[in-house]
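Omission of a single protein chain aside, the complex is shown with its protein chains in their original locations.
Moving on to chain A:
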Amino acid sequence: MENQQPSRRLFILSLIIGMLIGILVVRLWQVQVLQGASYLRQSEDNRIRDYTLAAPRGIIYDRKGRPLVSNRPAFTVAVLPLELRNPAIVIPRLAPILAMAPDEITTRIVSNRPRLFEPVRIKRDVGPNVVAMIEENRLDLPGVIILPEPVRYYLHGKMAAHVLGYLGEVDPDELAARQVEGYKPGDLIGKAGAERAYETVLRGIDGRLRMEVDALGRPLRVLSRLPAIPGRAIVLTLDLDVQKAAYDALVASGMQAGAAMAMDPRSGDILAMASIPSYDPNLFAIGISPKAWQAITTDRRKPLLNRAIAATYEPGSVFKLVTATAALEHGIVTRQTMFDAPGYFQLGQWTFGDLRAWGRIDFITGIANSVNVVFYTLGYRLGGEELAKYALMMGLGELTGVDLPGEINGTIPSPSTKEQLVGEPWYPGDSVNMSIGQGAITVTPIQVVRMLGGIATGGQLMQPRILLMTYDRNRSQHRADPFLQRTVPFQASTLAVLREGMRAVVERGSGLGARIPGLPMAGKTGSAENPRGKPHAWFAGYAPVGEPRIVVVAFVEHGFRGGISAAPVARAVLHAVFPQPADVEVPR
């Protein structure tokens, strides 16, 4: 070369090129050798797509093996966010097919943002037309997939809605608490009733279909298949026939709201638990629409409320059984005690009313006709503390421990608690009022059921239960054991008088409306004055007398008189249990 300049510049160029290539090699070392393992994992994730095989939920049977809740095959339309390359085009195409607003779809996808590989369910239980339309337009809808997902099916709709409960998409709070159990956003979870109480039993374990896919998400082959494990079936203590009778009778009563229960007092088995107004849990099975949810939750009649366990009411005259028990145990009254019942009870300047003047009657007649004056007299002599003690002893005002969510306990006032809570002294008039189940006292229908069970069995308070048994995966049965909570120490003589009186209620007294010819039964009516309207109507009874097999409680909000609106409901329930009462053998 002529001069030194070019070769120096060539040298500099060589240096620059060498440096760039050095950078390249260092970068490749970094990416391939140092970070290679991490990129390898990402490439595995890339080509592997896990599809969830939805595990069917356990079937719920009644005690005679008739299905109450099952699953039906259905299809869910979902979107794989990672493969939805062109949402601005695909979503407006998808929306009319699903009859949804594009915004609604976008919202659902966005809420799933951080989890690009999981399908986002857009609409459950789409019809065959929708499935066909999506399949036909598959190429125009990249990222849209159809998942076969069974949908919960409540065979009897509203009839047992409150016991069975319903499903809903797991909400963020629950998700945080239950993520370890494998819940994912969009999963359905039991929200109420048995569905919630036995969620862990009913829930299956989702399977997984591991597919190799190409960059467009098209499945190429199955790499592995982990079959879904269906949830375990459960058998409830419910008897479909009795449940149906209870629900139908409540509806037929023509009243707005109420509850009816039937329980075997020997085991605590709940044969029927109906509540009106009811709702159709099938609406929830596919993820309820916001509009429908709004309508149900803002309905002033509160259809979601299970009035048998989650609402408290004044017990009214049903409470007279407690007053009678306390008086009998204390020996201040016997079977033969005679009362003057002029139609009112005078306490100082206060007058307590009665339905009418009954004249001079014995205690049995007092029970049979629910004569207020008789119980005013006893309550006044017993005092509030004793009434409260016996109420609690017989199981009122405390949770029964039934295996359903949402039970509440009500209130049993007493002189000591009144002073503590209200800051007012207990007046003798409070005792008088309480003796007929009025005042601040509130109970749930299921507490009355358990109390009646105690009277029927001679003192045994069985924990009410809804679960008879569970099946495990190989179909062997696991029976739930009845649980004796405690024994109320009734004196035999007390029980004899109570039972005679309650028998008279149905035979010749206020509870005639519940009577079934040929079926020996005992009962008590109640009309609970309340500030919200007409009195609530109660009927609580058991049958057959002597060998009690069933306790029935019917409650109708604002039903006016227990004997008029509640007793027929109880009668219908009993009729379902004993369709041919003549066959019922009862030792005399």
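Criterion: contacts are C-beta pairs under 8 Å (C-beta built on N, C-alpha and C of every residue); 3 or more make two chains touch, one makes a residue touch a chain; residues count from 1.
Going forward, contacts and distances are computed from a predicted model.
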item	value
From "ABC transporter permease", "(2Fe-2S) ferredoxin domain-containing protein", "RsbT co-antagonist protein RsbR" or "Peptidoglycan glycosyltransferase RodA", the hidden chain's UniProt protein name	"Peptidoglycan glycosyltransferase RodA"
Contact footprint on chain A, counting only the chain that is left out	1, 5-7, 9-10, 12-14, 17, 20-21, 23-25, 27-29, 31-33, 35-40, 42-44, 46-47, 81-82, 84-85, 116, 212-216, 220
